[in-house]
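Note that one protein chain of the assembly has been removed; the remaining protein chains are unaltered in position.
For clarity, chains are labelled A and B in written order, and residue numbers in each chain start from 1.
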Amino acid sequence: MKTGIVRFPGSCDDIDALAAAARVGEPVLLWHADTDLQGVDAVIVPGGFSYGDYLRAGAIARFAPVMTEVEEFARGGGLVLGICNGFQVLCEANLLPGALLPNTSLKFIFRQVELEVVRGDGPFTGACASGERLSIPVKHTTGRYYAPSEELDRLEAAGQVLLRYAPGHNPNGSLRDIAGVCNERGNVFGLMPHPEHAVDPLGGSTDGMRIFESMRAHVEQHVLA
Amino acid sequence: MSSSTSSLEERHRQLGLTDGEYARILERLGRAPGDVELAMLSLMWSEHCGYKHSRRLLRRLPKEGAHVLMGPGENAGAVDVGGGLAVAFKVESHNHPSAVEPFQGAATGVGGILRDVFAVGARPIAVLDSLRFGEPSASERSRYLLERAVAGIGHYGNSIGVPTVGGEIYFEGSYEQNCLVNAMCVGLAPHDRLIRSAAAGPGNVVILLGALTGRDGIGGASVLASAELGEGDEAKRPSVQIGDPFTEKKLLECCLELLDCELLVSLQDLGAAGLTSAASEMASKGGVGLTVDLCQISLREPGMEPFEIMVSESQERMLCVATPERVGEVLGVCERWEVPATTIGCVTEGDSFQVLHRGVVVADLPVSVLVDDCPLYDLEPSPPSDGLYEAPARVLDGSESPAETLLALLRSANIASRRPVFEQYDPIVQSRTVRRPDEADAAVLVLPDGSAIAVAIDGNGRRVACDPRRGAAEAVYECAANLACVGAEPLGLTNCLNFGNPEKPHVAWQLVEAVEGLSQACEALGVPVVGGNVSLYNEAPSGPIFPTPVVGIVGKLPDAGRAGRLGFAREGDAIGLLGPFEPSLVGSELSKLRGHAPVGELPVADAARIRILHQGIRARVRSGSFRSAHDIAEGGVATALAECCIAGDIGATARLPRGLDPFGEAPGRGFIVSGPAEALAGFVMIGSVGGDRLVIDGLLDLAVSDLHDARESGLSEWV
Partner (left out) sequence: MRARVLVRPKAGILDPQGQAVERALPALGFEGVRNVHVGRLIELDVDDPDRLPEMCERLLTNPLIEDYEIER
């Protein structure tokens, strides 16, 4: 699997995403000003502080030249994973429903949290079992997931909520404990926790690998077949 | 500061120069300095830039070591860590700005030390912070400073993608009027990317890159850092620098790319005294002169005067020198990273620092006068006749049971869990962190070849107040002990000396004694000082702060997978108490809670035995014989046992050697370790791991959950 990781001015966890992607295939860097996706099978929009989080987190990055290509790639069914700031960018770009608001505590929070897998199928959680718990760190100031309640009802009914914070583990006040959602088609997924920081046994939990392994399995079955 | 006010003689005093210093300037120049020249000299000759009261004393510190690649004098020190890699590191203070505006003061403190590290070509890979405030329970101002400083550190470090992996915070009445914010940065570089700041090559081009130049911090260096804070410091607020981590992130990537492409002759960051200091230092180190044209500098504010441009402390700027053939490429790289850059001058033969503005020479000073001719003052030390420091409020009266005492210590602000603080920091970005805060006594970061570096920062002002020589030595022993607990061998040390007014004999005495103590401990452990910082005049009308030397050590261990942890790990493991551990209550946390002022003689330290002790612990952590290792610090052995239980979420049963004070302290030379009984044979075994209670025979019996709750509650209401 060839994975493109987007780098905006201010991206921080792009190198961590590159390292995680290297464990499941070939990672390449996609510079924000370039429009060549280099034939990748999947795109990761990584964590960090693109454009200093100016105006709103992700608000400026969504207009970067590379994002036009990412949007088209997504329309064509390509896999797009947005992590933390990446999730914010995808929501601002309307590739995912909802928005991320400041944490209820109004502070940056770093914490290893437990997530519950809501759906153990699809390109991003196919390698997980429904109901399984994953231990993955969060680190953000603006991670409170919001959508109007009719929208939330619709997302839940349509199975677009893939990950929730386990009871007692919601660090930011996200509505309905939502940690990650996908689009209607299921090929674009955004989450606030950082799976790329849970891949190395030296660092503790390796539960984040499930998400990258799910993506690889999906690409191998559907794209390379 | 316009020339229309008063006469020339008084102006120099307004800028912080003494009459004697002004006379020296006249003598050195052979004429009176112009406005711009006077502004430049007042900053370069300030305590903050000139180190007038400390430079002679700092020569005492030992600087030689087999692994040293860059010693004191450069933007950061550097040591060889093997595999062709170097680790650069330094600690610096930002005390006075933080007292005025704690968020920005702390943020720009982090920004400044980051720049010092990438100025030598190293990618910043970790930040640590050493903070001091007044008592949070007694002072709303101290709670405010704590909360804002922590927010500022988090804001800057998190945004720029450098993990904050460790630190320390102490609360003492002594710091009420003078908080301390010391920021340490560690960076990584291949040997051949390390660069020095000496400007070279007459004819080469000087380029200023980074943020636009505005009126930030005008006069900051001399106005804030060379004088004690008095009434009316609100008026100094306009002088505070505002930091922008996003700009610095781009600047950092840009500079590292310029170095990877070998496009630069030298690199220097702009810190205190801005362009004046950066350019003078570059020229001085290279033995060359510089000409700078202020009209080439991109300004943020219209109509800035020449002196303002020269002393502006606008953040996120660097100065570099490149050969004329490569200037185009340099500017190209800057443009790609969206970093404003302009050529502002050139390197010249000779000793002259010339500044032009609209075609007119507004300053022409010999570099040596700016950098080397600043007067150096001898300290006139004399021990204080009386106790300098007030006794703290009494919290315990001595009638408490050992169990109540332990819970009170765990709850106390200096010992309680720092989780409310470190949860505001990202400790894992860049994916190198192998030991996070609370997992071990030092942070551990993995290197590409699977080995790792460890880093810790330490300093106990209360103990140094009791006995500056022994207290300062203890800071070194404790920091080295923290490294031993993860299995790391110390390679180099950086220090920040935070003291009161050195012109007062008792403060001078504290400074001289502390430097002697630091030096002796470094020599005994074989750890060279590779750089550091001095912050003086931390004094209020009520008196000086506790003398607070802060020490940061970087070490190395061969296998990241074998890095030590502090928590008890396994039911049935034996617990060992390693020493020679001869604690006393003098200067201890318990003596503070009992309302005793910091006076008394600290226990003697046998440096040679400490060195052997650390080696032994290091070896057994590396081999896996010890499953946990934790040094005994504040609160003594009872507190250390509690901390090991809490971290491991498991109980222990222990019996202390007869006569050992459960709360006495002797930093750096007492350890609680655990492991299989066979591995601890030959050591003093005091108990075993297991259950869900901490039972110390004849002393106390407490549920680990109660210990945990007491420790967690300490700081949570303040931050």
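Rule of thumb we're sticking to: contacts are C-beta pairs under 8 Å (C-beta built on N, C-alpha and C of every residue); 3 or more make two chains touch, one makes a residue touch a chain.
On a predicted model such as this, the values are computed, not experimentally measured, just so you know.
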Contact set (omitted chain vs shown chains) is A
Touching the left-out chain: which of A:Val28, A:Leu101, A:Ala166 or A:Ala217?
A:Leu101
For the full complex, which residue in A:Leu55, A:Ala129 or A:Ala158 touches the chain that was left out?
A:Leu55
Touch list for chain A against the chain that is not drawn
55-56, 59-60, 63, 92, 98-99, 101-106, 144, 146-148, 173
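Basically, only the chains that are shown with their structure count from here on.
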Measuring centre to centre with CA averages, how many angstrom lie between chain A and chain B?
36
Enumerate the contact residues on chain B facing chain A in the complex.
151, 154-155, 158-161, 244-247, 249-250, 337-338, 422-431, 433-434, 446, 560-561
Within their complex, chain A touches chain B through residues 9-13, 15-16, 19, 48-49, 51-54, 107-111, 137, 139, 141, 196-197, 200, 202-203
